[in-house]
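A short write-up of the structure that comes next.
Every protein chain of the complex appears in place save one, which is left out.
On to chain A.
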């Protein structure tokens, strides 16, 4: 019979090892480098107020990226997150008449429902994730605009508190992002669901043969992504004290995907790096802040961001060979 000899694992070459290290820890090194640069060259960088601003601004990106990391872990992608933020924002003002809790629940339910729709398309209809969620990106943004056609301000004290209150000196928004990070990290590391979603991304056929509920896992992952995007939408709305479905969350999917990929989660799935994702979001935020503080226009941020994405993808690709 034809027998191919069992191939022995090749020792990692120097280049491969460097790339592996870069993929895993590159984001931490970059964040650290940027921090040091700012400490040295940016006036007022070390002030508390500045840190507060940075953290408040990054919180929604972190929350959305957590969901995105789970989806990408299953070898999927969720382009609808920005539009889900807009929809949840619209739901908030629509239901604010019933009080803030009802409005928030309505927003979260809407986000989860969009996720369930996307997940069902992917898991049961076999639509490619990029196509299914692209349709949602367009459609849900439209729906949000229909529900709330123009910028609508509100004066609900409870909701405004959510956006601006601090506990023990930390903004509530930041605390929520931190708690959600911990929850998602726990989900990935310690629960059956976490192990299974990684397996689905790593080898779907093997997952199926091992009796994993592959379809249910996929739907759940998109529901979580929708839910987290809705949370980010609610927080951003509370912060703005207004709902603006036309522009809220615009291009958020790109920031989130960047954060995830730069954080060391491969687009090919099979691995989820939660802390890396948070670092990825911080990196984008810091980069933006640095360039702005040094009077470089927004367009520069975008170009630098592009370089970082390419570097991250290169590190991931180089490793695979």
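Here, contacts are C-beta pairs under 8 Å (C-beta built on N, C-alpha and C of every residue); 3 or more make two chains touch, one makes a residue touch a chain; residues count from 1.
Heads up, the rule we're going with is that contacts and distances are computed from a predicted model.
When the unshown chain is looked up in UniProt, the name that turns up among "Asparagine synthetase A", "NADH-quinone oxidoreductase subunit J", "SOS mutagenesis and repair protein UmuC" or "Sugar ABC transporter ATP-binding protein" is "Sugar ABC transporter ATP-binding protein".
Contact with the chain that does not appear here is found for just one residue of A:36, A:206 or A:306, A:206. Against the chain not displayed here, chain A makes contact via residues 1-9, 190-193, 195-196, 198-199, 201-203, 205-213, 266, 269-271.
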